[in-house]
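Below: one structure, written as structure tokens.
Every protein chain of the complex appears in place save one, which is left out.
Entry: chain A
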Amino acid sequence: MTKEIRVGISDYKVSQAPDKLITLGLGSCVGIAIYDEKTKIGGLSHIMLPDSTAFTRDIKPEKFADLAIPKMIDEITGGKSASKLIAKIAGGASMFNFSDSSSGNSIGDRNVVAVEKKLKELGIPIISSDTGGNIGRTMIVDLQNFNISIRTANREIKIL
């Protein structure tokens, strides 16, 4: 039986083929799918912020790119370092473009950069991605073949 497993904001879920992992309405958040082709085990994470180090209290690891990714990988591999993993990412939009926005890079951009950096550090290649712009995205990960459908506001469906 194929299950569709929903991943909420600031959370991740790990499962195995033939299940599907789905996360809805990514705006500036980033969805990170990581997959082990051999075992067909994969995870989907929906992070909200790039970096936990500026925070001192109530840190929920699933919320931050720097903490969520290694934690999810541990669950996918069961701690075995030999596993070969691949990743696909989507999201990191700037939904609103205020012309006088002072803080430089948008939070969406910073989320994407943080995710790319963390995956690079862990030696996991990003084989495809759909990030940036000013549109929301829904991400559906098929753990049978690691195909990912991206649904956007204009009902366009893209396969990563």
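A few remarks follow.
Note that in this section a contact is a pair of C-beta atoms (placed from the backbone, for glycine too) under 8 Å apart; a residue touches a chain by one contact, two chains touch by 3 or more; residues count from 1.
Everything that follows uses one rule, which is that contacts and distances are computed from a predicted model.
According to UniProt, the chain absent from the figure is "Chemotaxis protein CheC", selected among "Chemotaxis protein CheC", "GntR family transcriptional regulator", "NADPH-dependent FMN reductase" or "ABC transport system ATP-binding protein".
When the omitted chain is restored, the residue from A:107, A:126 or A:160 that touches it is A:107.
From the options A:73, A:93, A:114 or A:141, the residue with contact to the unseen chain in the full assembly is A:93. The missing chain, though absent from the display, is touched by one residue of A:34, A:48, A:72 or A:148; that residue is A:48. Considering A:29, A:44, A:65 or A:143, the position touching the chain not shown turns out to be A:29 (whole complex).
Summarising the interface, chain A meets the missing chain with residues 8-10, 24-29, 48-49, 55, 58, 60, 63, 93-98, 106-108, 134-138, 151, 153.
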